[in-house]
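The complex appears here minus one protein chain, its other protein chains still in place.
In order of appearance the chains are A and B, and numbering begins at 1 in each one.
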Amino acid sequence: MSLVVMVTIPPERAHDVARTLVTERLAGSVNVVGGMHSVYRWQGEVAEDPESLLLIKTTGERYPELEARIRSLHPYEVPEIIALQFDRALPEFQSWLRDALQDRR
Amino acid sequence: MSLVVMVTIPPERAHDVARTLVTERLAGSVNVVGGMHSVYRWQGEVAEDPESLLLIKTTGERYPELEARIRSLHPYEVPEIIALQFDRALPEFQSWLRDALQDRR
Partner (left out) sequence: MSLVVMVTIPPERAHDVARTLVTERLAGSVNVVGGMHSVYRWQGEVAEDPESLLLIKTTGERYPELEARIRSLHPYEVPEIIALQFDRALPEFQSWLRDALQDRR
């Protein structure tokens, strides 16, 4: 089972977090979508902020470790971390993803 | 069960609809992705337009009301409203989402 994990993050932190997750083999790839504007409810009020979106490709097996790492890197008290499962994908991509997450020490 | 609802919309309407959905507690948060270009089939022809994408976070419970509201706010005859289910998410985010959708009257 593979996952696309969606995480919203302040634009100035997006690149560093993306690079860290791939470097530590918690993700095979991360796309950073910039120029996003977010509207949300916080402490009863409607708030707005510029944000970036991370689209993180990983496996279900790696997810708990990935979630904990994002939690530790993310500046928000409650970061938005949402995992969407995909069952169909190019088989060569699935193989590549498993390989990219494998530790080579 | 929680949902990410994807809606494409003319750029000039995106912010107002996003703010309305959060204000009316039909969504906990909405990300507006701008600068998108869409290609689609309409009345047999291939058409193209600039659009924005709304990524709307809500619950399955609130979905019918959300869908009806988007329908009433949206300028298209057939708006693209697609709901993706997520089962894994940061637990604190799930709690926050339920809370953000709760009426406090």
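In this text, contacts are C-beta pairs under 8 Å (C-beta built on N, C-alpha and C of every residue); 3 or more make two chains touch, one makes a residue touch a chain.
None of the values given here were measured: they were computed from a predicted structure.
Seen across the whole complex, the unshown chain contacts subunit A at 2, 4, 15, 18-19, 21-23, 25, 28-35, 55, 57, 84-90, 92-93, 96, 100, 104. Listed by residue number, the positions of subunit B touching the unshown chain are 3, 6, 8, 33, 35-41, 44, 46, 48, 51, 53, 63, 67, 71, 78-85.
The definition used in the following text is that only the chains that are shown with their structure count from here on.
If you average the CA atoms of subunit A and of subunit B, the two centres end up 20 Å from each other.
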